[in-house]
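Of the protein chains in this complex, all but one are displayed in their positions.
This part shows chain A:
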Amino acid sequence: MTATESVTRQSPGAGPAKTTRKLGTVLLLIALLALALFASLLLGARSVSIGTVIDAIWNFDPSNGDQGVVASRFARTVGAIVVGAALGLAGAGLQGLTRNPLADTGILGLNAGSSMAVVLAIAFLGVSSLGGIMVAAFVGAAGVMALVYLVANVGRDGATPIKLALGGAAMAVGVGAITNAILMISDATMDRFRMWQVGTLSSSGIDTFLGAIPGVAAGALIVLSTARASNAVSMGDDTAIALGFNLNRARLIGSIGVVILAGTATAVAGPIAFVGLMIPHAVRLLVGSDYRWLMPACLIAGPILLLVADTVGRIIAPPSEIQVGVMCAMLGGPIFIIMMRSGMKSVSL
């Protein structure tokens, strides 16, 4: 216990001052989240006044058209918060437990696995309830994750980040082909699935997003419980084991949490990539690499990214809108490349 505490602290003696600063950063993130939330309600194809938004929040009048617009934006705002929190934390969990800076639920193929399982469930098992779709999404994500890690583990140097990324990408191509095959066979599924597959917050109602909250909460608690193990892993597997961590158990538990988070997010919003990559790295710059701070901060920063991406996508190309999944890929791709170029030296890929 004492050993791990001294280890997880950045540098002895700098404790209280650092904690105050981190707390300040987290409060700043919360303020940003509130701002992004308000902007998401305010901005869109139809412009409404700030007063209307405030009225719609505090004394809602169903007969007022402008307030109705705000209400319809409320659903996707809730969606952005739930999905962003899930994907951001899932990325942090993956990166922490495997010391893999390139880990992301999209890159490792988890989102694609969820998509395939959901399509399979809708087309052949007749699943239509949100719970059923979520279970299918977990199973798909878990299956792909297990396969990607098992396959990457073969060989002398084990599951290196690049083997995982390549395996995940290849698996996503394969799983995507099967998804396409099912869609081709069943026109009805294709119709239901087409918008969902882009990664969007506009095709589901608020009930769907609210229904996802228990799943995200459960997954988040599980992943958060692995924060100390992730801190230990960041010093190397041998050190972590010497400190008394059961790494296999921690990785198994963490993986379950990540799969629940990724599956839930994909079930309600479709596959959205790169959020799990960008958020932990951005947050690491702000609060440092202590996972006990980093993971909760990801829960706040993920929603900020998704709210901003969704809002910008709504107003960037009127009258149509660019889906949040497209926005995140356009933003995340360059960041992935920048990280690869700068990270190659410090991280052994």
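Going forward, a contact is a pair of C-beta atoms (placed from the backbone, for glycine too) under 8 Å apart; a residue touches a chain by one contact, two chains touch by 3 or more; residues count from 1.
Basically, contacts and distances are computed from a predicted model.
Asker: Can you tell which of "Branched-chain amino acid transport system ATP-binding protein", "Enterobactin ABC transporter permease", "Metallo-beta-lactamase domain-containing protein" or "LytTR family transcriptional regulator" UniProt lists for the chain that's not drawn?
Answerer: "Enterobactin ABC transporter permease"
Asker: Which residue among A:A90, A:A273, A:V287 or A:L305 touches the omitted chain?
Answerer: Residue touching the chain left out of view: A:A273.
Asker: Which of A:I57, A:A71, A:L147 or A:I241 sits in contact with the chain that's absent?
Answerer: A:L147
Asker: I'm checking contacts with the chain that's been left out. Which of A:G106, A:G140 or A:G254 qualifies?
Answerer: Answer from the full complex: A:G106 touches the omitted chain.
Asker: Quickly run down the residues of chain A that touch the omitted chain.
Answerer: Residues 102, 106-107, 147, 151-157, 160, 162-163, 165-167, 169-171, 173-178, 180-181, 184-185, 195, 197-198, 273-274, 320, 322-323, 325-326, 328-330, 332-334, 336-337, 340-341, 344, 349 of chain A touch the chain that is not shown.
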